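The other protein chains are all here in position, but one chain of the complex has been omitted.
On to chain A.
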Amino acid sequence: MTETLKAAPVSQPVLSVKDLKVVFHLRRGDFTAVDGISFDIMPGEVLGVVGESGAGKSMTGTAIMGLIDRPGEVTATSISLKGERIDGLDEESMRRIRGKRIGMVFQDPLTSLNPLYTVGEQLIETIRRHLPLNEKQARERAIELLADAGIPDPAGRIDSYPHQFSGGMRQRVVISLALAAEPELVIADEPTSALDVSVQAQIIKVLKRLCAQRGVAVMLITHDMGVIAEAADRMIVMNKGKIVETGPVGDIIHRPQEPYTIKLIEAIPSIKSQNPRYVAAVAKGEVAIGGKTDAPIVTVDNLSKVFDLSPSLFARVLGGKSRKLVNAVNDVSFSIQRGQTYGLVGESGSGKSTCARMIVGLLEPTSGSIKLEGADIWRDKEATARRRQKIQMIFQDPYASLNPRWRVGEIIAEPIRALGISKNATEIGDRVADLLERVRLDPAAMRKYPHEFSGGQRQRIAIARALSSQPEFIICDEPTSALDVSVQAQVLELMSRLQEEFGLTYLLISHNLAVIRQMADAVGVLHNGVMVENGEVEQIFSDPRADYTRMLLDAVPDIAKVA
């Protein structure tokens, strides 16, 4: 299945990898992370490497840079950079290649920059280490690089520290840093995964433009097929340490050959496909989905939350200049119909999680009201009890939302015990087993600990826990963003089925617009704590009114955009 491009006589590949293997020697035996892969990258080419977690894609990049530590072992027939062997070099020679000939861009821009030095100092240091320039020339070059990467007012910003830049700007700085020594190859490992969609699109453009201008080859490692579609020329699909398929991006996305690739591409929700329930409703001749039911289950009116981030108690009481208030959620109103899914969309810092925490009762609102079936949930003890009974939550990170020291059975039974629904051990056991079956897990799982399960299975356990107290309304805060696409599809499918089975109402919070379009009946768009748009799903996606929504929709990288 591995395809090695024949080296064209005119141009030599920038990077040529032959039969690369990365093996970790562990005490339970050898673990092969990368299993004999071969590929070439031509000058000026962007090679996308895509795969799910554990596919070995990052390991490939790390191995090429010679950064695998014990107990890992790298073996390869050859790794050559412009025809020169770089595998098996000693640490000192490798260090000279890294930075100078191979630039690196990592996922988290905050950790790839030293917080104690200004951006300029870091750029100038890198430039002078690798290029014969004096301080002044290096500074000029650094300003040029920053300007190229799209940093406004680079001459003024060069003496700022990394924390004074936003996430997107910081990643631009990291890209300038990677290109500072005029490398022949840039290895970018998930360069946009930590960024918001609107910023992500800009960063991909910058990376692509800069590399094209300089003729730099790029190895773009990502789990996001949309990013590959947008940026790469050729792509490699990896699974379990092996190359499954390789070829031009358009070919693979439109005509995938291997079953694994086909499955992977089918699992990606597209922002272009209409809401299935809406389509079904239109086919039946109904105008709106579900239709307006009598009374909404949850109504949020003029909800606001102000965080006081003043540095000291003194400043809080006295007020004045040092008082720092943040309006996380500002005058937000919406209502959710029974049995429907309300999607809340927004970028990081838009206040969507703060909203969720207020509705579920973890945070008290500064002003405004949240009504559950007409009664304010913050009013009195009785209302609180009703809220606990009827509202549940599913969290983003299935690794942090399950107590690692509890058995799965205890975790799922916690709501039953805490709310006093049942005290009978056998009855609880039966219910837990039933719930596990409903989320498609073996009831024997109740005797195991969370670490024995994969991310997707853990999220199923979290769903089972949320269901165990028989709530009517479930808040799902980014339920699939920590999961691989194929697993995401399964979890979303499970959520839809459970919704029908139990007549649940969902508040689905996500930054992934495609997921929202597929799942939600109505959608609210949050921006900096303000609700900029609120309406039915197809109206928002096909005919957005607010500029912000339009911008957000345009920014989403989509595999359908590939020619």
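Here is the rule we go by: contacts are C-beta pairs under 8 Å (C-beta built on N, C-alpha and C of every residue); 3 or more make two chains touch, one makes a residue touch a chain; residues count from 1.
The rule is simple: contacts and distances are computed from a predicted model.
Have a look at "histidine kinase", "Peptide/nickel transport system permease protein", "Acyl-CoA/acyl-ACP dehydrogenase" or "N-terminal double-transmembrane domain-containing protein" and point out the UniProt protein name belonging to the hidden chain.
Protein name of the absent chain (UniProt record): "Peptide/nickel transport system permease protein".
Could you tell which one of A:Pro152, A:Pro259 or A:Pro404 touches the chain left off the display?
Of the listed residues, the one touching the omitted chain is A:Pro404.
Can you work out which residue in A:Val50, A:Ile243 or A:Val360 touches the chain that's missing from view?
A:Val360
Using the document's contact rule, name the residues of chain A that touch the chain not shown here.
Those residues of chain A that touch the unshown chain are 26-29, 31-33, 35, 54-56, 240-241, 357, 360-362, 384-385, 388, 391-393, 395-397, 400-406, 411, 414-415, 418-419, 465, 469.
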